[in-house]
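Taking it in order: structure first as structure tokens, then the write-up.
Omission of a single protein chain aside, the complex is shown with its protein chains in their original locations.
We just call them A and B in the order they show up, numbering each chain from 1.
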Amino acid sequence: MNRTLGVCYYPEHWPETQWASDAARMVAAGLTWVRIGEFAWQRIEPAPGTFDWDWLDRAVAVLGDAGLKVVMGTPTATPPRWLVDQMPDMIAVDAQGRPRKFGSRRHYDFSYLPYRDACRRIARLMGERYGRNPHVAAWQIDNEYDCHDTCLSYSDAARAGFQDWLAQKYQSTDALNRAWGNVFWSMDYDSFDQIDLPNLTVTEPNPSHVLDFRRYSSDQVVAFNRVQVDVLRDLTDTPLIHNYMGRTLTFDHYAVGADLDIASWDSYPIGFLSDRIEGTEAEKQAFLRQGHPDNQAFHHDLYRAVGKGRLWVMEQQPGPVNWAPYNPAPLPGMVRLWSWEAFAHGAEAVCYFRWRQAPFAQEQMHAGLLRPDDAEAPGLAEARQVADELAQLPDVSAGTAPVALVFDYESAWAWDAQPQGADFEMFRLAFAAYRGLRKLGLSIDILPPDCADLSAYKLVLAPGLLTLSDNLRDALARFTGVALIGPRTDVKTPDLTIPNPMGPNLPGTDVTVTLTESIPPSDAIALEGGGAFRHWFEALDGTATVHHRTADGRPAIMGGDHLRYLAGWPSDETFVDILRTTCAEVGVATQDMPGGLRLRETPEATFAFNYGADPVDWNGQTIPAAGVAWVKR
Amino acid sequence: MNRTLGVCYYPEHWPETQWASDAARMVAAGLTWVRIGEFAWQRIEPAPGTFDWDWLDRAVAVLGDAGLKVVMGTPTATPPRWLVDQMPDMIAVDAQGRPRKFGSRRHYDFSYLPYRDACRRIARLMGERYGRNPHVAAWQIDNEYDCHDTCLSYSDAARAGFQDWLAQKYQSTDALNRAWGNVFWSMDYDSFDQIDLPNLTVTEPNPSHVLDFRRYSSDQVVAFNRVQVDVLRDLTDTPLIHNYMGRTLTFDHYAVGADLDIASWDSYPIGFLSDRIEGTEAEKQAFLRQGHPDNQAFHHDLYRAVGKGRLWVMEQQPGPVNWAPYNPAPLPGMVRLWSWEAFAHGAEAVCYFRWRQAPFAQEQMHAGLLRPDDAEAPGLAEARQVADELAQLPDVSAGTAPVALVFDYESAWAWDAQPQGADFEMFRLAFAAYRGLRKLGLSIDILPPDCADLSAYKLVLAPGLLTLSDNLRDALARFTGVALIGPRTDVKTPDLTIPNPMGPNLPGTDVTVTLTESIPPSDAIALEGGGAFRHWFEALDGTATVHHRTADGRPAIMGGDHLRYLAGWPSDETFVDILRTTCAEVGVATQDMPGGLRLRETPEATFAFNYGADPVDWNGQTIPAAGVAWVKR
Partner (left out) sequence: MNRTLGVCYYPEHWPETQWASDAARMVAAGLTWVRIGEFAWQRIEPAPGTFDWDWLDRAVAVLGDAGLKVVMGTPTATPPRWLVDQMPDMIAVDAQGRPRKFGSRRHYDFSYLPYRDACRRIARLMGERYGRNPHVAAWQIDNEYDCHDTCLSYSDAARAGFQDWLAQKYQSTDALNRAWGNVFWSMDYDSFDQIDLPNLTVTEPNPSHVLDFRRYSSDQVVAFNRVQVDVLRDLTDTPLIHNYMGRTLTFDHYAVGADLDIASWDSYPIGFLSDRIEGTEAEKQAFLRQGHPDNQAFHHDLYRAVGKGRLWVMEQQPGPVNWAPYNPAPLPGMVRLWSWEAFAHGAEAVCYFRWRQAPFAQEQMHAGLLRPDDAEAPGLAEARQVADELAQLPDVSAGTAPVALVFDYESAWAWDAQPQGADFEMFRLAFAAYRGLRKLGLSIDILPPDCADLSAYKLVLAPGLLTLSDNLRDALARFTGVALIGPRTDVKTPDLTIPNPMGPNLPGTDVTVTLTESIPPSDAIALEGGGAFRHWFEALDGTATVHHRTADGRPAIMGGDHLRYLAGWPSDETFVDILRTTCAEVGVATQDMPGGLRLRETPEATFAFNYGADPVDWNGQTIPAAGVAWVKR
């Protein structure tokens, strides 16, 4: 695998006279890729049916002639004002019923079919023009689906689409009423036309109603994306990519990824630490200028699965951003560290966002590799250093980790539909499990919920899953390592109701969850020998062996030699303890990571990353703050 | 009084084949009552004018034949979808102006008259069919008025109704303008049609405007309930009941209760602790799995007054619920304790909610006495124990307490209309007084604001009342115990303006509130000899005796031998101290309650309840955590 660097560029933002020197400086910095086009619809088609391709032709030529490979973006995340005037109902509607106005970006409704047609048309025209252009070596479709909460819309178009989707799924309202249990509060429907979107109800809507709406909404993203995939497939042989965001769970990325060739994501470690990632105040303070030490790794591993092994970072934070609650500058060295962590997790390319800081509009306070006045910003030297290091070092491949975590989007929606705890989200539990593994120095593979083969792994975690798929249940039946299943896994039907017999349904393992409780942050359930469950606890019954107990004698881990059910949500420390013990049992070596140190094993080398603000000793060497080290295996 | 147990049951949720065994198991568990029907409108009338009574006939027969008494609920809290289609304007509108959609329950506007007609019709049909059925021994009308904030609606129907109500009350806009003081900001109206609902104004609306809207809204609940009372009175001789919620203050429960035979309420001690009851973090932690030790007692005493002496618990929490921010399981023993506390406060019946946990829809995570798979849940054994104990123990009656607390709904609305402190609600003050009394081991009667006779009591508290009714003022004039009146009592007119001469108007007692101040939580006013007023302080003037002073010498309690005005809102500790002293003066014995211990005296026995998580010694015995003890008097 030939690891490469790249950068996001917007030729339409700069005088054409500057393009050639920009391209030359990119090449001189060691960059391979330049991403363009994604927000340029209005400049390509300034009026309905009036096209101005010339400038884009010239931009591709200038960049390509300088030796750069172009990633061409379809501009469908920013429909021009004239298109909104043509089809005002393309605008999405928020959960409060308010249309979301033009004036920024992503102002379209995934359910509105005429806009899909408009996207097909512009994608086709771009594909026809650049699909075989020798400089265009990859395509990005749209930009950051669901960013700014744009997946869910409560519009008339969404309601009509949802009603059709339900009619196709259930065929009769009788079947739907039974599946959802609408008898509960006289909520039965006589016709699909009566079914509204599940917002603004008097009290909570039926969770089965919500879950189906979430499935429907995810399907619209998949369908929206597929429209452009379908049209571009015939027009280019280069890979098709989407750039996902961090902690975005409202659509099934595996399903979108199935239609694409590469999964890329936009990695903003410092912004994400402050606006979306778990962490104590102490952690947020300790990693303020570095980002959470496990967040980048988690998303690399997740999107490597979404990309069926092919991963890029399409946007890498190069300095302070503009959109987080506070926007401090990275610790010197972090741009290099983040880049190397991506490569160590299998990324083929890391593109910095953006080449030169824009002097205007919403992101004018977002740093680039260059300052707005064209001088070098601090990130550029670090990018150049990475380019040099890449040239000097042998390739690494992603390999297979000893440990796997099953991660499922639909389960996240089920949690949202029925959280039971005020601040419960499935991501929190899954990320807690992931953090526990990383604190033990482990490398992890993330698996989709329908994976059919676990034989490569010694330890598998399956926390928070709505159900176990047939594939996964079969794989678990054959599994020879230890699978730690739960908590809150396979205790519901796909309709989000309670099965009878009650779950989980673990092959050859008699464990039943008989009662669940959610626990406020001020309380916990102590475990025998120390440690505690927080947030969530399930009373277990059955004939399986009890491996671990609560301090008052109730089952905490219960099951057989291979399949075990975890009855609660361990505290961070307890998660580490449970995982350390289980790893020892299955022969996976662990090391307790001090502070911000994290490891990543590849077949060729072990990488060490110091996210801490102080030096740390590891493997006989001292790694400075924000430092990266590697040793051949 | 024959104390009984019961359970809430939804035959329409379960296969008919299961009904007989359910009934037999209820009887075997010692249950007397089974409540059905309340959410079944759509199953009774699946299409407009098309009725399916057969299943309900059979359900009543099966349950009745097993020996159970049926409480029949009218299903008007869950109008079916087809009815909403017939009359879309029946939907209520929230304070932000958004219609509150179908898809859960209570999606009706109390002001919308055609819906009242529809309720009259379904209640009449049910009354005609079951009013004389020998198995049907009581009726519940609707379910949990105002639950999910459904009393106040800002719809067109509400505006039109409010305008009519104002026209009837004031007869002329001139009178209204004068009563409200609309001259203040040129707010005078020329016609009743101009008067809008008091939401979404630029800054606060006129508090007199708000208070009248609150009175109007309460009147609609009374009128709505009366429609069904009127129709059922002729069709049945069994008692008519409504099941009120906890800390629900938006309508006048006394006025609704005046039309009914029994007041019942839905007691969810753990849910209420976390979502609506005062308490320090330490208390919320200490009583996480028990509920606040005074909340159940308060509502029992309140609803005993609302029921003119007749009290039920229609829904008793039997395990974890689904709707609170966090939903932990009760400490073992609490289901029994809660049941006994209800009986000790005069309840005739305690019905658990619900028989079997529903496997679907909004409340699928709400425990029942049975699990969804039909096995016994932990609550059932405790219910069975209570049934056994009831059979073995003599009856107790409610009796009359030595201490009374006047509690008024209209005053709560006046506080809402003009809080003066960011988090002020009248309930907080009344409940603080109640807690103080309970901490001294006292039993309390709650009295309505128009009570005319206080002669049974030695101590009467009247905190936070908008005005003193003529009845109450006369009773106070004759009172021979000590009445502790205030703070914030009788200092306004019924129009929520300031009277001249200024209040309070205490018979034979010269005290005037000359200036009031609200105080942030960070501050307090120290009292002579220790203790403090928090939140609220009133400067008092007059010739009456000063019984207690602030540390800087201002009156803290002022009045005569019998009527005394309390100038501030005492801290919890200070409230206990003031009440202890006053009780000593009037010859009411007190005991300082350790931790979660609480007492309830009845003419026949004294009950002790240990809400604490540790055993406590009392009266020569050790009461375990969640334990109940009683001694004959």
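As a convention for this text, a contact is a pair of C-beta atoms (placed from the backbone, for glycine too) under 8 Å apart; a residue touches a chain by one contact, two chains touch by 3 or more.
Here the structure is a predicted model, which means the values were calculated and not measured.
S.K.: For the chain left off this view, which of A:Arg247, A:Arg371, A:Arg473 or A:Arg580 is in contact with it?
M.R.: Of all options in A:Arg247, A:Arg371, A:Arg473 or A:Arg580, contact with the hidden chain holds for A:Arg371.
S.K.: Using the document's definition of touch, tell me which of B:Ser186, B:Gln392, B:Ser455 or B:Thr543 contacts the absent chain.
M.R.: Selected residue, touching the omitted chain: B:Ser186.
S.K.: Using the document's definition of touch, tell me which of A:Arg58, A:Arg98, A:Arg132 or A:Lys169 contacts the absent chain.
M.R.: Final answer for the missing-chain contact: A:Arg98.
S.K.: For the chain left out of this view, which of A:Ala28, A:Ala47, A:Ala584 or A:Val631 touches it?
M.R.: Missing-chain contact among the listed residues: A:Ala47.
S.K.: Considering the whole complex, not just the chains shown, which residues of subunit B touch the missing one?
M.R.: With respect to the unshown chain, the touching residues of subunit B are 96-97, 180-190, 194, 196, 198-209, 418, 420-422, 495, 497-502, 514-520, 522-523, 539.
S.K.: So that we can see where the missing chain sits, which residues of subunit A does it touch?
M.R.: Subunit A touches the chain not shown through residues 10, 12-13, 39-43, 46-47, 75, 78-82, 85, 92, 96, 98-107, 147-148, 150, 274, 281, 284-285, 288, 319-320, 322-323, 325-329, 357-365, 367, 371-375, 377-378.
The definition used in the following text is that only the chains that are shown with their structure count from here on.
S.K.: Rotating subunit A so that its CA atoms sit on those of subunit B: what angle is that, to a multiple of 5 degrees?
M.R.: Roughly 120 degrees of rotation.
S.K.: Taking each chain's centre as the mean position of its Cα atoms, how many Å separate subunit A from subunit B?
M.R.: Once rounded, the distance between the two centres reads 47 Å.
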